[in-house]
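With one protein chain removed, the remaining protein chains of the complex are shown where they sit.
Chain lettering (A and B) follows the sequence in which the chains are written, and residue indices restart at 1 in each chain.
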Amino acid sequence: MIEPFLLTALLLVFASVLCLYRTVKGPTAPDRIVAVNVIATCTIVVHVLIAFIGNQPMFVDIAMTYALLNFLVTLVAARYLATGSVFT
Amino acid sequence: MRSLNWNENIASFALTFIILFALWAALSTFFDIVHLSLGLICSFLVAYVSYDLLIRPEGTKHVLAVIKTAVKSIPYSFWLLAQIIKANVDVVMIILNPRLPISPEIVKFDSKLPNDVALATLANSITLTPGTLTLDIDEKKTYYVHCLAKRHGDSLLEGTMQSYVARVFGGKE
Partner (left out) sequence: MSVLLILSTIFLLAGSFFFIVGSIGLNRLPDVYTRLHATTKCDTLGQALVLLGVIFYDGATFTSVKILLIIVFVLVANPTAAHALAKGAYLHGVKPCDVTSLDMYKEEAKRIKRRLK
């Protein structure tokens, strides 16, 4: 009874590939950061799905760490865009 | 923070320590002596370094008020859930429409919310509800909001959501 999980993971990877187009083409830097943020959210969900597909519960912890790091990276990038430097 | 009296610092330290240790126990899922003592040491160290970040020492007097706010926010979160689903259907209709019917605008409005938590709650709620995205809040509590179409801005400026949040956090409406 694992087929819905596989299908969902494949659909999410497809969504990430769509975002990859915007990451490469995006006219400005903020566009690229938004696209990378979406890809990171997809990755979190795919990690959780992999934990159930491969029956390895450790991947849920990795997904949690990824969520925390994703938030931090986005905030630092936004701060860099706004002020031009990270540490001030 | 150092000028506050000793009891309030101890109370906020204990609350932070209990929360951190409960989180450790829920996340590690091993209940033998080694893991629990490791968790005790880690949460003690983290609570010692950062006890005035999670819970302000002067806030420990108002624990009852915080619990009351949490209870009051339960109906609000159900209302917010309905708004989030409505917002998603709205955005999906706009994106999948071949003519792409958008007319963005950036509007501003003033708020009279009492504290920072209320301001942040309203900002996040605005971002999650139909067609609106918080750009900035300035020092005079003015919100700058990006709207996807004109009707979204009009429904935001009616102020339904702000009076809801004000009722939860006990400010003026």
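Going forward, a residue touches a chain if its C-beta (ideal position, glycine included) is under 8 Å from a C-beta of that chain, and two chains touch if they have at least 3 such contacts.
Keep in mind that this is a model prediction, so the values were computed, not measured.
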Touch with the omitted chain, as defined above, among B:Leu15, B:Val46 or B:Leu133: B:Leu133
Selected from B:Asn7, B:Ser37, B:Ser50 or B:Asn88 as touching the chain missing from the view: B:Asn88
Residue numbers in subunit A that touch the chain omitted from display: 1, 4-5, 7-8, 11-12, 14-16, 18-19, 21-22, 28-31, 33-35, 37-38, 41-42, 44-45, 48-49, 51-52, 57, 60-61, 63-64, 67-68, 70-71, 74-75, 77-84
Touch list for subunit B against the chain that is not drawn: 26-27, 29, 84-85, 87-88, 91-92, 95-96, 100, 102-108, 120, 123-124, 127-128, 131, 133-136, 138, 144, 146, 148, 150
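In this text, only the chains that are shown with their structure count from here on.
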Rounded Å distance between subunit A and subunit B, as computed from the means of their C-alpha atoms: 22
